[in-house]
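What you see is the complex with one protein chain gone and the rest in place.
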Amino acid sequence: MSKCVIDGREVNFTPGQNMIEVAKQAGVEIPFFCYHPGLTIVAQCRMCAVEVGMPGKDGNVQMMPKLQTACSTAVAEGMVIKTKTEKVLKNQKSVMEFLLINHPLDCPICDKSGECDLQDNSYKHGDAYMRYTEERRTYVDLDMGPVIKKNMNRCIHCTRCIRFGAEVAGVREMVAIQRGNNTEITTIDGRALETDYAGNYADICPTGSLTLKGFRFRKRAWFLKKAESVCEGCSKGCNIELQQDANVVYRTLPRTNLEVNKHWICDEGRFHFETIHDADRVLSPAVQGATGLDMAAWTDAVAKAQGALKSGKVTVLVGSDLSQEEAQDLKAFLAKQAPQAPVFHFGTPGVKTASDDAAADALLKRKSKTANLHGLEKLGYKPFDSLPAGAEQVLVFRAGRAVLPDLSKAKTVVGVGVFLKQEAQAFQAVLPGLTWAEKSGTFVNHDGREQKFQRSILPQGQSKALSESLMLLANQGTGTGAA
Amino acid sequence: MHPALQAETLYIQHFRKKDEARPLSYYLEQMQGYTALGKALKMAPDAVIDEVKKSNLRGRGGAGFPTGMKWGFIPKQSPKPKYVVCNADESEPGTFKDRDIMRYTPHLLIEGMIIAGHAIGSKIGYIYIRGEYTREAKLLDQAIAEAYSKGYLGKNILGSGHDFDLTVHRGAGAYICGEETALLNSLEGKRGEPRVKPPFPAQAGAFSGPTVVNNVETLANVPFIVNRGGEWFSSLGKVERSGGTRLISVSGHVKKPGVYELPAGAVTIRELIYDICGGITDDKKLKAVIPGGSSAPVLTPDEIDVVYDIEPLMKIGTMMGSAALMVVSEDYCAVKLIKRITKFYAHESCGQCTPCREGCKWMEDILHRIEDGHGREQDLALLLDIADNINGKTLCALGDAAAGPVSSFVRKFKGEFEAHIRGKKCPNV
Partner (left out) sequence: MSKVLSQKFYDEMKKLEPRYPNKVALLLPALHQAQEESGWLPPEVLEEIGAYVGIHPAQVREVASFYTMYNLKPVGKYHLKVCTNVACCLRGSDEIVEHLEKKWDIACGETTSDRKFTLMEEECLGACGTAPAMMVNDDYYENLDIPAIEKIIAGLA
């Protein structure tokens, strides 16, 4: 462990560690815009400039005459770093002024407001008084496809987006054109972004220059309540945060986990939360009636399910989108209630077992489009191939992304969990269940990592946790419990 | 004739002796062409570097860094190829000396580069020439082809076992590519944006290989150093720590503008203007001197008795830069001039770093306003503060290049600025 001195305090660091991170660990905030731990260092914004000195041979510390950018200066043994001197503070004030002279004062209508680095740093390090009286630089905005809306007037040229595209997403689609004061960050003539990781552009933008089209004008950042979750979009297990207000999820953001997804998530995972609030999701118990599947009382739907379960000819299909806890409960339940029934897991066409799962791209995506394939296999669930001969009754448990196999040969299908109306059209009954946002639990990702996710919102409609539905199936009509 | 000109000082500008085209034959017969190369190839690389160190040759591009020391930074062993890159971007306003070298004695540069290659163990060289110099690029191409045909370039040069390939690479209109790391990015097919340092080019330069970047004139001095020895070269300089002669570009309001080759530190600015360049146009009075390319802080007539070299100019708060002296006579408006200079730096800012991107344009806008008669009293303090907020805070030296002139003009011509502001128009018109 090496030692340096930050603002008069001795601080331990590991050689190679970034100065901004070393200071942060010691509780000293060095403000920055262009620095991002997941991207290369460019030292462009100049906000993180600090005073740096080294002890000479005589032991006296020799401070460097110029400010040094913390992001690009390697911390060395014995180094003296001063982050609060007059010179440093004047530079911070100056950088804030430079960044704001051409930035519109549109925080009241800007979606970034409340979680904006520019706004926060302006408040902390800027000046309330503005000396600029010249004409502001303005740009005509071009579109950037379905995910991202660009507002170039708000851009502070930190180039995080350019670096994300080139270094992480692997496509040099976001570029800086022209130069100097006229530099514009753009795609060619406003071409749609190609990467399917485009949402990250908005995450890393330190201002409201790049915002998510789907989130614009929908919610103020400060109204959102956050829950630590894990993406259920595939078997990668990217760490995410679900953000909701009044039981409506408004967006998904990545949480940093350097061992899983680093700082990023894909668009498929990011926008998967939209299915929670799909207008076609079956949110009340339903049974097949004269006019098709229709709303019903829980008791009626449970009775139908019990009928199938006790028929002696039941086959049970379990989506590999169930949490580990749910899959465990279900296993125990089936051992007791239908010990003879064949039980299979299902999920992604073409990915029958964990051994079929593999990386689907160079970054995060996996072939298995369900989150817990590996967890279910660990619990001993067997992969589904096709319905066994004579399987008249089918009970399907499913929580989200598992793709329903062809069940047309079955006489009776009862679904427990999350279904869309169009999927369940021919079902005898549906017992509505919870998406991952409505419950806490564990997923086991592709390399066996168990990750907990927290509930973000309350159950939607009349949907119930699987444990409750199982209890009803076990107890209704036995006098030991009631719906 | 001025004593400084009486002495035989035309080494690089040998061509001045006879006003005609200089083919390879001239270089070989009249200038001992490629004899230094033959000599250097028989020397150990370190011995060549030592000779250059002894010569007190300092970079002629602007920074004045000791060339031998720069070469010494290149690691002996490198897993990646090493490169010699010639900075022929000559873009600091007021500078036009390298153009003459490339036009009249391109082989001097080529020979210098091959020797540099031998000294640092590099087999590949590029001449990064500013895009506008199309004629000079063609002349260099021809000269390089000649050098290949005579065995000075290519494999096994003069039977020494040393290889060296040389290519002319044209820029395309960007002042900032004169900054060595921006130049390297441009050479690699990227935007000419300066890089974060460290790593320095000596560690990771062109294509990530150890690279030495030297100005045209710097490299053109190398054959003389090798032929006549570092001590001889050093003794040419009339001030300490500056060896050789300097090509001085003089422009603006003088009777005889042009490039003059003079021993380093041989003259004062006054001597340069009045004795060598024939004085001010139309015998007007001197108003200002910009001594080292437009990025050098301005001097007033009472400051021109300074010896024209690196250290003396530094001592009075300005710089020699690329040795480009621009002379301004009494009736030219100081506000108009500094606005034009600032407009240039705003136009040439790459846009990467905040203070330069935003600050240069801001200063230009304010200066424009003052020139147009819309200035305010507080503008001068504001200009000085913006300049201070840029100076020393940017990623590369362009910020300093823009800030230094502004603060020097505002301080030294304060009255003229105030006259614009109070009179709401230019008092010179």
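Note that the chains take the letters A and B in the order they are written out, and that residue 1 is the start of every chain.
Just so we're on the same page, a contact is a pair of C-beta atoms (placed from the backbone, for glycine too) under 8 Å apart; a residue touches a chain by one contact, two chains touch by 3 or more.
All values derive from a computational prediction rather than experimental measurement.
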Contact partner of the left-out chain, one of B:Tyr104, B:Tyr175, B:Phe233 or B:Phe413: B:Tyr175
Touch with the omitted chain, as defined above, among B:Ser294, B:Asn391 or B:Ser407: B:Ser294
Which of B:Phe15, B:Tyr104, B:Phe224 or B:Phe344 contacts the chain that the document leaves out: B:Phe344
Identified contact with the non-displayed chain, of B:Leu37, B:Ile120 or B:Leu187: B:Leu187
Touching the absent chain when the full complex is considered, from A:Glu97, A:Glu173, A:Asp267 or A:Glu423: A:Glu173
Residue of B:Leu286, B:Ile310, B:Ala324 or B:Leu380 touching the missing chain in the full complex: B:Ala324
Residues in subunit A touching the chain absent from view: 171-179, 187-189, 191
Residues from subunit B at the interface with the omitted partner, ascending: 81, 90-96, 98-99, 130-135, 165, 167, 169-175, 186-193, 207, 249-253, 257-259, 290, 294, 324, 326, 328, 332, 336-337, 340-341, 344, 347-348, 350
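One rule holds in what follows: only the chains that are shown with their structure count from here on.
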Sites on subunit A touched by subunit B in the complex: 41-47, 49, 65-67, 69, 72, 90-91, 94-95, 97-99, 101-102, 131-132, 134-135, 137, 156-157, 159, 176, 178-183
In the complex with subunit A, residue positions of subunit B that touch it: 174, 191, 196, 346-355, 357-362, 365-366, 369, 382, 389, 392-395
